[in-house]
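One protein chain omitted, others in place.
Let's turn to chain A:
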Amino acid sequence: MVDIVIERIGGLGGFGLPGSHLESKGEVASTSLSPAVRARVDLLFATYGKGKAAPAKGADGFSYKISRTTVNGVEVITVPEAEVPAELRDSVTDRLK
């Protein structure tokens, strides 16, 4: 079951901004991930879910909005690209809308 939804946002082109024609989304089932990647995802939610601001890392880089559904409901975090596991990062597809 798909329970993680990933959206790539920002970048030089402005993916996912209001009115933007650029969209990049993907889906992943957490059961398809290795225990190490699942643990890393848990850590991302534990870290960024507490409202910790993403550290500044240059400019024009992508961020990823990651939503996951758990027994507690839907959680959403926004994470810089460098922090996102490749398994999630590579799930997105860029398209025009």
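To be clear about the criterion, a residue touches a chain if its C-beta (ideal position, glycine included) is under 8 Å from a C-beta of that chain, and two chains touch if they have at least 3 such contacts; residues count from 1.
Just so we're on the same page, contacts and distances are computed from a predicted model.
K.L.:
Just to verify: the chain that's not displayed, which of "Neutral metalloproteinase", "Threonine/serine exporter family protein", "Oligopeptide transport system permease protein" or "FMN-binding glutamate synthase family protein" does UniProt list as its protein name?
P.N.:
Its record in UniProt gives the absent chain the protein name "Neutral metalloproteinase".
K.L.:
Touching residues of chain A against the unshown chain: what are they?
P.N.:
Residues of chain A in contact with the hidden chain: 9-14, 17-22, 24, 34-36, 39, 43, 46-47, 52, 54-62, 82-83, 94-96.
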